[in-house]
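What follows is a single structure, written as structure tokens, with notes after it.
The other protein chains are all here in position, but one chain of the complex has been omitted.
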Amino acid sequence: MVQFVQIVVNGVFTGGVYAIIGIGLSLIFGVMRIVNFAHGVFLVVGMFTTLFFFERLHVDPFLVIPLVVLVGGLLGIVLERFLLEPIVRAPEHASILMTVGIGLVLSNLLLFAFGDAPQIINTRYSTSTWHLGPITFSTALTIAFVLTVVVIGGLALILERTDLGRSIRAAAQNADAAELQGINTRRVRSLVFGIGFALAALAGALLLPQLFAHPSIGPTYTLKAFVVTVLGGMGNVAGAIGGGLLLGVTESLGAAYVSSSYRDAFGLAAFLLVLLLRPAGLFGRSRT
Amino acid sequence: MRRTPPSGSHPATRPRIGAGTSSLTGALVLLALLTFYPAAFPSFITLGVTIVLFAAMASAWDVLGGWTGQLSLGHAVFVGIGAYTMALLVLRNGVAPWWGAMVGMGASVVVAAMWGGVTFRLRGPYFALASIAVAEMTRIVANNWARLTGGAEGISLPTLPLFLGLDLFSRRVEFYMALILLGLALAVAWWLQRSRFGYHLQAIREDEDAAMALGINPTREKVWAFLASAALTSLGGSLYGIFLGFFEPRGMFSLDLSVQLALMAYIGGAGTLFGPLIGAGLLVGGSEVLRIYFPGKSLFVYGVLIILVVLFAPDGLSTAVRRARRA
Amino acid sequence: MIQTLLALALAFLLLGTAGGISGAAPASGEPIRLGAISSLTGSFATFGSMERAGYALAVDDINTAGGINGRPLLIDLQDDTSNANTALTVAEQFIRSGVPLVLGAYSSSITKPLAVYMARQRVPLLNSNSADDSITKPGSDYVFRVGQNTDAYVKPLFGLFKQLGGIKTIAILVSNNALGHSVENSLVTQAKDGDYQVVFDQAYDEGLTDFRPVLNRIKDIGADVLAMSSYEADAVALMRQIKEVNLNAKVFAGAGATGFAIPSFLKGGGEAVEYVITSAAWSPDVHYPRAHELFARLKAFMGGVEPSYHAIRSYAGATVAADALRRATTLTPEGIRETLLATRLTTPFGTVEFKDFNGFHNQNPLPSILMQVQRNKYITVWPPDVAVGKVIYPTPVWTARK
Partner (left out) sequence: MPEVLRTERLTRVFGGLVAVNEVEFAAEEGEIVGLIGPNGAGKTTFFNLVSGALRVSGGRIFFQGREITHAPAYRRAELGIGRTFQVMKPFPRLTVMENVLVGAFLRHPSRLAAERWAAEILKMMGLSEFAAASARSLTTAGRKRLEIARALALNPTLLLLDEVVAGLNPVEAEGTVELIRRIRDRGTTIIMVEHIMRVIMGLSDRIVVLTHGRKIAEGTPPQVASNPDVINAYLGTH
């Protein structure tokens, strides 16, 4: 029983990080209708930005998060302005191709800048733990989880309470109608892509102390983000949280009790089922 | 997601109907020219096989992706089924590879029928995402089901019987087999360009609701397109398996391979006769050039090229060229 | 379009002159050209740069020492971009241009199709660094391997277990790829032969790596040895999480070398990797001639990056090739193949010869060594004749460590 709880707890904590990977993707899809194939690469950009500050300035990875988020946000806005805005009316495959191209370019730029060896950083809490009764918690994962909750809460507040948030939600529901109401959807798209990139970069910063950074690891994360987003409902930000947690717990339980070599398949199977049976996601209302 | 229509109408300079004959001539001339390739470039037959084979598979992908507008990012499944079915039947049952390829084609068609039947109710990006999921799951199963597939360590084809007296491992033979397959794929594309079925597919691609209002059953037509696409891709996969001589699930069922086929078609021009061929030539041949001229930077340049094509020739290069010629 | 075609044609002409490695040297006259294929870009590029260093220094040394009977050696190193299709394309060009021997490739997944092709073309392939057993088992008359195969990586572990005593159960956790499964097979077979009980045996999917659920399972089951095989960074993540979930074993073993036996394992793992025992192809502290000196030169060549054993094996591979060229009566593929069979050469990497044994064909029977991480350094602990330190056993439990 203790072991079961331990495994579920691990799943929930990992799921928190999955959620933050998925939210950015979901937001971008919701507003821009773009399936962002570069999302995992954005995360890796966040990892390397963190690594850069950590190695050059010797600052704790968690302390440079504001900087990383800022860099991610700016990069996102620039990319959107110059590469995605021009094709906003093109058919959907154009945006998919574009993000594939952006991903290739970014990951190769990282390769030139940082080399091809996997980068691992060693912090005080990379392997430290704390305990609650018989249950063990990873310190790094805990900090990541807490920050995730804070950021998601903040994002929810922005979306619910601010004019910007209202503009984003309006644009997500119906871009043409939002335009008629005087919302500058062009600006909203740029901001949303910036926020999406920033969230992915944040996830990278959170993961760096426990995992490793490599320029070509991006697609693995992209796939995870897809699964999270579909489970939660494409474009449904709140759903992405549920999707992330669900994926984390499913994988943990599957890997522990069924077989670790099918771990990724459990998430994918859930993904496919949800796509077919509830295309609006597990936590969404059907729109049709 | 809709394109804003340019205002003002102009009578076209040349009708599209009846253009079929000239494109047919073009295709035949091209195939005839390609038959001289091995003699002209004897040191680059391997490269030629890769280009022609990928052109054939990209054309096969295009039946579903370009003509029908259903973006599949899981076609590696059929490459894998084609290669594995052929190889396993050769290795375990001593079945000749050409019969193995036929069985593989059958298996691919069955898989496509189930896959399409279940996921064609999804539209747009949802279908694409589902195709990724199907392909990744297939890869994971192939990787782990060692008893069936030989597992992650892959399988190799040490010997093959002669095919009509020809050594299938000879690059020349492989080149001409790939060329025949390309011819077949081009024939299908040519037929799609002008047949009732082809117009049904294009109508579905352009607007599914409007197509339905014109008496077209989209699911049925999409499934047929998928079957044809899967069958051709599977044949390509069997040949690719022979070409490699050794393969593993990680490569044969990879998302990378699926994305490559789609990229080739889109960059050359999806839903056009020569688009996938141009795309394959450019991407496979181009990356060989890039490998030499930009050592270590080829993938970067490749990414830049994709971005440029999307920005400046969003309907693919062949369409852009045709438009430039008309203007 | 026409420009692209022109560029293509031009590239064809230029190919073959790109990437040649030849040292300025006493040897003069028409150089003898060999082909080499490695992954200089793409996912295996880390190892490609190691191979490049090994080949470059070897060519330097060979040509300084008079080349091939007076003629300089040229190794034409071409990038396969970590892609099998490209490797095959390059191989064809090598063969058509009359190269009598090809060296390479790095990854087993590229070497295997390459080996199939070379054997059919009847041109010998000399491989240094691919580990998969199946490359030389059953292998072919045209494929020779300098480096150790996975069986050889696993074997010394069981030698050590026997000497240490008190080991009965083994848990196996490997990456879900060709290398992982190859190591897994060797482990299972050799455990059975030695009457050890395999109590857990699973593969994990690479990539985003949360090993905690599996590690908790292993902790639950309990095993004397946890034997693992991983590429690069997974190895560090694995050891960190083992520490985190407080999983103890008498021996933590990196059974497939690779990720457990490279410098970044020490750097990234810190205290979490202390006491880990890993098989390795080579270590700079072994007693082979010029081993220390070569290590230092390789490090300098790579701009201070610590070379892994892959660089040394590529060096040995090029040395073996040169030796065969010197002895060959005709510089044809067939001539070289026959001389390779009679190779017996001592290199800084160890003795190289090509033998047939246990189903292997043209395989160098050199055993691999075992190293233990002690005070964040690799210390060679096995086999006894080359060991420079004593193994610390059993591994202290996590809570007893500082």
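A, B and C are the chain letters, set down in written order, and residue numbers restart from 1 in every chain.
The definition used in the following text is that a contact is a pair of C-beta atoms (placed from the backbone, for glycine too) under 8 Å apart; a residue touches a chain by one contact, two chains touch by 3 or more.
Note that the coordinates shown come from a computational prediction; the quantities given were computed from them, not determined experimentally.
The hidden chain, counted over the whole complex, makes contact with B. Of the candidate positions B:172, B:194 or B:297, contact with the unshown chain belongs to B:194. Although one chain is not drawn, the whole complex shows that of B:211, B:265 or B:305 it is B:211 that touches it.
Interface with the hidden chain, as seen from subunit B, comprises residues 3, 5-17, 194-196, 199-200, 202-203, 205-207, 209-218, 271.
Methods note: only the chains that are shown with their structure count from here on.
A centroid comparison over C-alpha atoms places C as the chain most distant from subunit B. Between subunit A and subunit C the centroid-to-centroid distance comes to 36 Å (mean Cα coordinates, whole Å). Distance between subunit A and subunit B, defined via averaged C-alpha coordinates, is recorded as 32 Å. In subunit B, 140, 143-144, 297, 299 are the positions where the chain touches two or more neighbouring chains simultaneously.
Residue positions of subunit A with contacts to 2 or more other chains are 111, 259, 261-262, 264. The residues of subunit B lying in touch with subunit C in their complex are 41-47, 50, 140, 143-144, 146, 151-154, 156-158, 169, 171, 243-248, 250-251, 278, 282, 284-289, 291-293, 295-299, 321.
Contact residues of subunit C toward subunit B in the complex are 1, 4, 7-8, 11-12, 14-15, 18-19, 40-42, 45, 79, 81, 84-86, 88-89, 91-93, 96-97, 109, 112-113, 115-117, 120, 132, 134, 176-178, 180-182, 203, 205.
On subunit A, the positions that touch subunit B within their shared complex are 29, 33, 35, 83, 86-87, 89-94, 96-98, 100-105, 107-109, 111-112, 219, 223, 226-227, 230, 234, 259, 261-262, 264-265, 268-269, 271-272, 275-276, 279.
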